[in-house]
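Could you have a look at this structure, given as structure tokens, before my questions?
Of the protein chains in this complex, one is absent; all others appear in place.
Letters A and B mark the chains as written, and numbering starts fresh at 1 in each.
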Amino acid sequence: MPTAYITVPVDEADELARALVEERLAACVNAVECNSVYRWRGEIHDDEEKILFAKTTDERYDDLQTYVERHHPAEVPCIERFDEDDELSAFAEWCDGSVGTDEERS
Amino acid sequence: MPTAYITVPVDEADELARALVEERLAACVNAVECNSVYRWRGEIHDDEEKILFAKTTDERYDDLQTYVERHHPAEVPCIERFDEDDELSAFAEWCDGSVGTDEERS
Partner (left out) sequence: MPTAYITVPVDEADELARALVEERLAACVNAVECNSVYRWRGEIHDDEEKILFAKTTDERYDDLQTYVERHHPAEVPCIERFDEDDELSAFAEWCDGSVGTDEERS
């Protein structure tokens, strides 16, 4: 099962996290405060952001990425996919049941 | 070497992190504050939790998962396994020496 690793400006993070769950694109999102150091147009920035660890399924990952691209304020957002090597089966089942379209879940 | 990714209610996280190290199920645990957004029985929740990144070995992973299942307050805890693609060899050796039963380490 994939985890999407997404960084978002701190004041827009919770709204995006909630939307991913409301839209059934992620079963859950763990949002972590961080400071992000990066170079942009020759200058080094140090911004307050949040990392969103969004738990989803193979079937929903591409839709999740498309949604984040459309709703993210940055020109080039950090959206990465990490697949677990194993997980508690009950957690995997719960995730499956928490995402997907109505037809997929009926 | 595996990293276990575990989410726990914030007020129970440090106790579990310490127990995993005391029981030699993890060499070290990095505990990170987060807010977790998820849907449970039709309602969206936003809870204060901690992510525990628990560093362990192949041999100890299943015991670690069993221990967390037994001591976790949630009905369906988030317990996931991520294997590194590489690590500093001295760190790997230290981890090996920090977990395992007395016989394994003698």
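Note that in this section a contact is a pair of C-beta atoms (placed from the backbone, for glycine too) under 8 Å apart; a residue touches a chain by one contact, two chains touch by 3 or more.
Values in this document were obtained by computation on a predicted structure and should not be read as measured data.
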For chain A, residues in touch with the removed chain: 2, 5, 7, 32-39, 44, 46, 49, 51, 61, 65, 69, 76-83
Interface residues of chain B (partner: the chain not displayed): 1, 3, 14, 17-18, 20-22, 24, 27-33, 53, 55, 82, 84-88, 90-91, 94, 98
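Here is the rule we go by: only the chains that are shown with their structure count from here on.
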Whole-Å gap between the CA centroids of chain A and chain B: 21
